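After the structure tokens below, expect a handful of questions from me.
Right after this comes chain A.
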Amino acid sequence: MKKILTAVAIALAIGGLTVAHAATTAPSGKAKYAIIFKNTGNPYGEKEMAGFKKAADEVGAEAILKAPDQPTAEAQIQMIGELIAQKVAVIAMVGNDPDALEPALKKAMKAGIKVLSLDSGVNPASRMVHINQADPERIGRVQVQAIAEMIGGSGEIAVLSATSQATNQNLWIEWMKKELAENPKMKNIKLVKVAYGDDLRDKSVAEMEGLLKTYPNLKGVIAPTTVALQPPLVSQPRARC
Partner candidate 1 sequence: MQSAEGPKFVLELKGIHKRFPGVRALQDVHFQLRPGEIHALMGENGAGKSTFIKIITGVHQPDEGEILLNGEPVSIHNPKDSQHRGIAAIYQHVTCYPDLSVTENIFIGHETVSPLTRAIQWKSMHEEARKLLAELGSDIDPRTEMGALSVAQQQIVEIAKALSTKARIVIMDEPTAALTKRESEELYRITLKLRDSGVSVIFISHRFEDMYRLASRVTVFRDSQYIGSWDVDKITNDDLIMAMVGREITQLFPEKRAEIGAELLRVENLGKVGLFSGINLTLHQGEILGLTGLVGAGRSEVCQSIFGILPADAGTIYLKGQPVRINRPSDAIALGIGYLPEDRQKQGLVLSWGIGKNISLPMIDEFAGTWWLDEKKEGSVVRDLADFVKVKAGGIETEAGTLSGGNQQKVIVAKLLGTKPKVIIIDEPTKGVDVGAKAAIHEIMGELASQGFGIIMVSSEMPEVLGMSDRIAVMREGRISAILDRDEATQEKILEAAMAANYHAQEPLRG
Partner candidate 2 sequence: MELQQPFSLKRFFLQWEWMLVLIFVAVNVINMNLSPYYLDAEGLRDATMSFLDKAFIVLPMVFIIILGDIDISVASIVALASVVMAVSFQAGVPMAAAMVICLLVGTACGFVNGWLIVRFKELSSVIVTLATMIIFRGIAYIILEDQSAGKFPAWFKFLGWGYIGEVPFMLIMFVLAVLFFSWALHKTAFGRRVYSMGNNVTAARFSGINVDGIRILIFTVAGLMSGVTALFLTSRMGSTRPNVATGYELEVITMVVLGGVSTSGGKGRMIGAVIAVFLIGYLRYGLGLINIPAQILLIVIGSLLVAAVLVPNFKWSPRAR
């Protein structure tokens, strides 16, 4: 459901930008719409890129899907340079860092490229539009409520997120903390730690194991990223024995 919404939102945004961009489209062939995701091997990212491709096909543009092998801003800067040289019409950015991409993206905008960010946003100076595919407040609050239900309303919980610079996750975590503070039902729930798995499987597993060892009374973990979602399945049985 969320996926479809995302695709629709992107399609709308691209549609709007395309109108604005129509004049600068390369004379030969289709306009190029590029997306840069955080890194390869992220199931959510693959869905997101697939949706992007579908939307680009619908508006008759060529889709370029890029993702570095490591979730770093350095690699994304390099890719932005490659896209500028290819004279793409649009760069849709899922940033690994809100600020570090600013110089590169500003350069892209200067070259006439429409820059939007989605999912994990970049700072306002680095983009024209940001698409929030979900309501951060609702995500944050609902996730806390869900875990409260799962653990029976009291106990220690932790968060295993993506990178510490992932804008969207950080926003959700803010709302989680607010929900914990504001909702009287949550007064017996204690958030003991926010850990970062950097959207890498091995690091997520290691962080998860760290959480289980450090907090033996841990009742639940919120993992607001698909990569971090996998480790608990791996780690928990081990922790029980």
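As a convention for this text, a residue touches a chain if its C-beta (ideal position, glycine included) is under 8 Å from a C-beta of that chain, and two chains touch if they have at least 3 such contacts; residues count from 1.
Inclusion criterion for the candidates: all candidates are chains of the complex that A comes from, given by their letters.
A quick note: this is a predicted structure, and the numbers were derived from the prediction, not measured.
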{"item": "Complex member touching chain A, one of 1 or 2", "value": "2"}
{"item": "Candidate 2-touching residues of chain A, taken from the complex the two chains share", "value": "40, 64-70, 72-75, 77-79, 81-82, 84-87, 97, 99-100, 102-104, 107, 164-165, 196, 198"}
